[in-house]
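One structure is given below, represented as structure tokens, and several questions about it will come after.
Only a single protein chain was left out; the remaining protein chains are all shown in position.
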Amino acid sequence: MSTKRQLINEQGIRTDGRGVDDLRPIKITLGYLTHANGSVLYEQGKNKILAAVFGPSEVHPKHTELPDRAILRVRYRMAPFSTEERKSPAPTRREIELSMVIRNALESVVLTELFPRTVIDIFVEVLQADAGTRVAGVTAAALALADAGIPMRGITAGCAVGKADGKIVCDLNDIEDKEGEADMPVAYIPTLNKISLLQMDGLMTQEEFKQALSKAINSAMKVYQLQVNALKTKYIKREEVKK
Amino acid sequence: MSTKRQLINEQGIRTDGRGVDDLRPIKITLGYLTHANGSVLYEQGKNKILAAVFGPSEVHPKHTELPDRAILRVRYRMAPFSTEERKSPAPTRREIELSMVIRNALESVVLTELFPRTVIDIFVEVLQADAGTRVAGVTAAALALADAGIPMRGITAGCAVGKADGKIVCDLNDIEDKEGEADMPVAYIPTLNKISLLQMDGLMTQEEFKQALSKAINSAMKVYQLQVNALKTKYIKREEVKK
Amino acid sequence: MSTKRQLINEQGIRTDGRGVDDLRPIKITLGYLTHANGSVLYEQGKNKILAAVFGPSEVHPKHTELPDRAILRVRYRMAPFSTEERKSPAPTRREIELSMVIRNALESVVLTELFPRTVIDIFVEVLQADAGTRVAGVTAAALALADAGIPMRGITAGCAVGKADGKIVCDLNDIEDKEGEADMPVAYIPTLNKISLLQMDGLMTQEEFKQALSKAINSAMKVYQLQVNALKTKYIKREEVKK
Amino acid sequence: MSITREKPVVSKILQKEMLELLSNGVRIDKRKLDEYRKISYQTGIIEKADGSALLSLGETMVLVGVKVELGQPFGDTPDQGVLVVNAELLPLASQTFEPGPPDERAIALARYVDRSIRESNMVDLKSLVIVPGKVCYVVYVDVYVLDYGGNLIDASVLAAAKALENTKIRKYEVDENGKLTETENVENLKLNDFPISVTFGIINNKYFVDPNLEEEQTCDTFLTFTYTQTGNICAVMKNEQGLISPAQVIEMMELGWKKAKEISSLMLGGQKGNDQENIGNAGS
Amino acid sequence: MSITREKPVVSKILQKEMLELLSNGVRIDKRKLDEYRKISYQTGIIEKADGSALLSLGETMVLVGVKVELGQPFGDTPDQGVLVVNAELLPLASQTFEPGPPDERAIALARYVDRSIRESNMVDLKSLVIVPGKVCYVVYVDVYVLDYGGNLIDASVLAAAKALENTKIRKYEVDENGKLTETENVENLKLNDFPISVTFGIINNKYFVDPNLEEEQTCDTFLTFTYTQTGNICAVMKNEQGLISPAQVIEMMELGWKKAKEISSLMLGGQKGNDQENIGNAGS
Partner (left out) sequence: MSITREKPVVSKILQKEMLELLSNGVRIDKRKLDEYRKISYQTGIIEKADGSALLSLGETMVLVGVKVELGQPFGDTPDQGVLVVNAELLPLASQTFEPGPPDERAIALARYVDRSIRESNMVDLKSLVIVPGKVCYVVYVDVYVLDYGGNLIDASVLAAAKALENTKIRKYEVDENGKLTETENVENLKLNDFPISVTFGIINNKYFVDPNLEEEQTCDTFLTFTYTQTGNICAVMKNEQGLISPAQVIEMMELGWKKAKEISSLMLGGQKGNDQENIGNAGS
């Protein structure tokens, strides 16, 4: 990563007008799909992530089931039209890695032990990509799981932080991701004070890493508030319908 | 499709000397192979289609069998040397589509309910391609099924019609297929008066479409007569051998 | 194969200083790996072949097991960095053929009937290739099987012979393999006086073929002595440890 | 290999009800036999695509993104650009869609959308050549099925056509040495037509338009016509395994054109200068 | 991974009978130990191929099509054309052949046919260069196994050789700037030899030529020699899992040459000016 243009001006304002700690606008549309058991369209900046959940369902082939808990199957994919250059529809190594990284982030929060011998399918489709899609994907998957009524130890909120023009900034946009000095996606469960996904690439001093982790957690808290509000609103609506 | 040269002359004669309603010469060699349960070499113009049938057989893997009927497995392939330019041996999207289209055409005529929990394999190998291979493939598959003694509701006869130099013509040859204005493959079961395969691409008025459908059925009737003759001849020969 | 430079000089000395019947230096390191049931690093000239054996183990999927004996699974692969030009990691047709050729060579010597319904896995990894890797692979696999304690009818020893500058030479090196007139890999079980692998390509008269076969067997005998010594040494060491 | 798939189980009671209603000319969702579900669409929602449209047809939802890149014309058509259509039946659209590379259903869908666009001459392929035989635009049409509620073909053809209508291409200047320079100018794709597809479901010799999911699982077979704006037919496909009588094919062709005109006025109605949501109902 | 395959079941009674007959020097189909089944062939039957041959050997039938295209020489052989051999064990040839990409048996077959042609120097690869290092003919040999009645190797090698003999190539003119122009001239491929392969089946230390299907399913192992017209050996392969004694290898090599000469006179007999059916019997 090499800095090519100014990413933060003298007033501390970023290319898209945000301050260093500001998140991009987030929009959550729960129940976006009709046929999935749970679904959400999650928008953060220009990111458009569609996540959906099926299950718990019977496992095929049978021998992959586990006697004491549900297995998770996670697929993360980017649409061919989601990026500046068209992406080939064949899965890339990055998509295979991120499918695993997202599954790992969710395994410990889903109460899989309640559904032995079943599978829970989680699909994360990036319809438009604008940096931070893996953590946006975890955020969206957590919402889709909640929408599907799958019990979890807590709601996972993801946000990336990074380094641009030597400063730690929250929720990188596409330019900052490409031209900044470091990218650090984090997924966090506020009610447990635990991290379920942590990656970093780029260059940071140890001091910067500490600061980045702290800012990532603050950002995740903000995302979490929006998740909770969206779920509450839907729950209240349902309750009202029942009356 | 754009017309580049004259396909039908002033006397209504096509590039290969046929009139607009004439079929190309057809040759049927039943029992062409030794090891298949039923087989045929079907030649129509320069088309050389080898079709063979195995089964009903046990299904592997077991879980794909159906409790109330046989499943069909159909593979349509073109030999690398069957076309002007060598075709790569890897299956193309066209071959995958046509395998399905041929299977769909046969599913309703094979009495699959007589053979629950079994599979009937149908292989259509295009050794030389000269337009209309999918319907020639259905015609050949129907003969191979009959040769294998698989009970059917009726014999399926296929033929393509199309539009060349603005006229509806029967049994397109390669040049007409490439340079004509429309191609319409049809498979028809005369004894049921039913269509089991119908596709069209190109441009036709609705009036032309009606005319084309009617000519397709007439052409299929001619193919059907040849199928019946071939099957009778073989049956009579067998009977004579028995005496 | 066309001769481009002198491979054997007037004194009968080859490019690497050997006489026509000499083998390259051989080094056998049994038990090279910790986790495999049997393993060996086999070096012959610049060849570095790592072979390892797992099993007999349970078979997955179940339906591939045999009721009366163990099945063998053999994989021969060349590392991307093992050859002059980098080899793509995807398996080549040559690697697929040689996996089968090596399995065929081992099937008749392993006492598979002692282990019905199990699988024995044999992996041959060419870390550096220097001609004759398939027979070095068989030699190494036989050692790994012995190291794993799998009972065999005899120890298989492999060696290639070939033709260079019109002479039959033993244990071709890389230059002789590429520029010589013929290559003939042979695997031989001295205690049974039987051949389990035999291939040849190039041009030989029938007389030369006879001579080549005889030289191949002599070379295999030399390899066999080294195999037996290595196994004895390890066995004695084990016995000493027991005391 | 194309292999018989097990049909999804539809309850016998529902099936019986469906057939009884049909014989009275009514459908389980109260629609008439010739009535489409509600069609609505939004265009331009994927900013990173050169064109896009999200279309819903009842509970079916399809997103089509178009990307335009530079490439080389095919050897046999040096004076034409290239059109590539791909379709993905996303596993989140239905539990019956498997993850993995496009299966025969996805391939057949993509190839039918391709034929509808190509044979209607919708996209003016000749206008996509920059240097004949050397450089041209390659138009990638990616059909993304997001929600599967029956009648994917009509939803996909309409969404693809709408996305192409929404597509902008960047213009290039070519100097005398054949060197390309990107300009700031963007233009709409040059279009000649707007294909409309109409799909029929057929059960027990009864036919009706726009089958929904439950109808689709019960139908014997399907027949789709694609019409140009002038009423020509540019593509036809019978789908699935059942049989159809020739007479009914012609009836459907005629009824299809009636429906195509209705859909067409809906699809083309709000086009000019409006990339926003556009909701209509071709039914009744 | 190469994995042990279950052998097809041959009835114990048949197997016992086969072995008893063999020990008396006779075979289940009444042939002598050194007798081939009937060989017949037709060439030029695939008009769209540049060369083709359909060959049957008993109940085995192999179709080979040759296509010649323009391509680039390999970097290490700039002065040679390119030869590519591919084999397909079509699933309609035998219920034991699975549909799908070529498995290890098909690959080994293709590679043995390749070696037989290449090492015999049959095709004059140097004559296939048009512009050294830049343009050459690429000769694709596609071996299509239509019916599997045992001894695929001999049938495939012979059919491939016969198809190459039948192959015509279109000539090109190269101007001083290296530009190619297609001419109307076609020529035969330039050939230097005609390889003949002879396969032995071995059971209980007994060997015989040209195993049929039932023999093949019973054999311990197989050994194939390919001979040039002058009696040199250009390829050898032991197949399947059994063992052979060195002395028997030499016996088979010598008997093989005797049979190769017989097959050769059959294969080359009716060649000149005759692309029609040509039936012969190399047996007895």
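Letters A, B, C, D and E mark the chains in the order given here, with residues in each chain numbered from 1 onward.
We adopt the following convention: a residue touches a chain if its C-beta (ideal position, glycine included) is under 8 Å from a C-beta of that chain, and two chains touch if they have at least 3 such contacts.
Quantities reported herein were computed from a predicted structural model and do not represent experimental measurements.
Partner chains of the missing chain, restricted to those shown and counted over the full complex, are A, C. Screening C:123, C:188, C:209 or C:224 for touch with the missing chain picks out C:123. Of the candidate positions A:27, A:210 or A:237, contact with the hidden chain is made by A:210. Only one of A:136, A:168, A:184 or A:231 touches the absent chain when the whole complex is considered: A:184.
Note on the undisplayed chain: of the listed residues C:79, C:152, C:175 or C:192, the one touching it is C:79.
Against the chain not displayed here, chain C makes contact via residues 33-36, 39, 46, 48, 50-52, 54, 57, 73, 75, 79-86, 89-90, 121, 123, 125, 127-129. Where chain A meets the missing chain, the touching residues are 1, 64, 66, 71-75, 93-94, 96-97, 99-105, 107-109, 112, 182, 184, 188-189, 192-206, 209-210, 213-214, 217.
Here is the rule we go by: only the chains that are shown with their structure count from here on.
Grouping the chains by touch while chain D is set aside gives A | B, C, E. Between chain B and chain C, the least number of touching-chain steps is 2.
Common neighbours of chain C and chain E: there are none. Distance from the chain B centre to the chain E centre is 32 Å, each centre being the mean of its Cα atoms. Looking at chain E, one finds that residues 99 touch two or more other chains. For chain C, no residue reaches two or more other chains under the stated contact definition.
Viewed as a network of touching protein chains, the structure reduces to a simple linear path.
Interfaces, counted as pairs of touching chains, are A-D, B-D, B-E, C-E.
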